[in-house]
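The other protein chains are all here in position, but one chain of the complex has been omitted.
Our next item is chain A:
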């Protein structure tokens, strides 16, 4: 088979799997698990074959136009360069791991068939985005991912948190998608085509009329999808979905789609230095703010969600300094270790029966109960904190190195301000990232108190994929940084000495300070008992997690934070902790600015409809009825009255006729 045929099969197989899963889920439950696992697995194999055949050489392009659509043609096009080939391998790998993990995690879930089908559909949509060479086709995948995310976040729709979170995720990403769509149209109008190759050709020849406007419009959609400030607020709430969904959608793939999109169209953004500076500021605020917020979260998954936002900030930062190789490199390593972090967090939540770090820090011996999760999570956290030689170190340093390149004036066409913003924010965030990674680790695994409950070994499907993902988390960065430039633009991705020393130093400082703070505060933990545990700790992971999420607000009075004086984050952040725990009041701000006015408008419309419009409608009915009852009064039943009326009418008519005849 040709490379093109293989590449078409890669998104098609999970789609067919999803369709079959939805159709057969009820009638043939035995087929659901194979239908969930096999298509992504086959897609993974095919994606690897495609990547090997492509090999970082010239991009594979193929296109067919099904039907003329009027002005700007829409074509079913493939554009597989090194970026697409490698990202597709990552997506298929994570999707396969997540599907295998879900067979254990949601083994007793009654809605497992539809869940697995939606995950497959999502995978197919993401692979479509990755391979597509036409922006309209890319948009189709982009929107399918949005709706799949809505359904999967709301998987536990019995809980109000999940319902609210799914709506919020959908609305906020759609808010970004509207300008995104307009931006796509503007771009296609300037270039005369939706094909990525043609658009890049137009940009290269300077044919783009409004680069800043287009870039900023596209940036809004990217901010929504990739959870960048100020449209990031949906991501922490989306943790109400099942953990495998968080791992797949909200860590490794969907949120990376925005970054990947900019990477594909980087010349469009690079054509406008204003857009690059905006991108850099966005990345900087996102990185620093999310790292501070992560330090104050109590829900283990919300910590990871904020860390996802922060790591995506690194990627957009690398893009802001014009190095898409570094951004996609970080996307790849981050996809691996963040998926691992989430899946391991799922195991922890299942084993401990709670998602609260405060409750975990009062459990002894948790790491002995789940040794697989303990070791793999340690690896992933070290990768997250960018400690050499774990993979996160290489990718993050390549991003920082790109920023340093710009600062020292080695890059052309990139504003120096963007370089400085990204470099400083990146270094500060490196410190904070290490701090919250350390905090997560010590609170989850170094707890003291009564022994954690023993539920026996975790399912092999759940622990095996942790080790599979631990391999790239450990070694991908070190093995790949030398070879990846061949696949990407050819920019060197080797860590530079200055940023490596600075970044690693910052990370070590952050880690050690947090450890020290924890030594200070841990004595308090025994004095303040805290902790609520799920009601059915022996059920499957999905149910335990749903119960843990549902008990968090009643137990601690808040979905995000917990009143735990033994939390090292509280000591480190000081007065800032209160604000960081609620995401710096952005939700409250949006409530005041947007939600309340919209609700007030809805009340007004309701009033107008009920009291004004309906009055006319009721009046239109009431007036004829009133007239009718008046006329009915003439019906006395006396025929003589009727005849009198007849006579009177006749007389009137006769007089009228006479008058007309005389007048004429």
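We take it that a contact is a pair of C-beta atoms (placed from the backbone, for glycine too) under 8 Å apart; a residue touches a chain by one contact, two chains touch by 3 or more; residues count from 1.
What we mean here is this: contacts and distances are computed from a predicted model.
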UniProt protein name of the chain not shown, from "ABC transporter permease", "Cytochrome bc1 complex cytochrome b subunit", "NADH-quinone oxidoreductase subunit K" or "Peptide/nickel transport system ATP-binding protein": "NADH-quinone oxidoreductase subunit K"
Chain not shown, touching residues in chain A: 621, 625, 629, 632-640, 643-644, 647
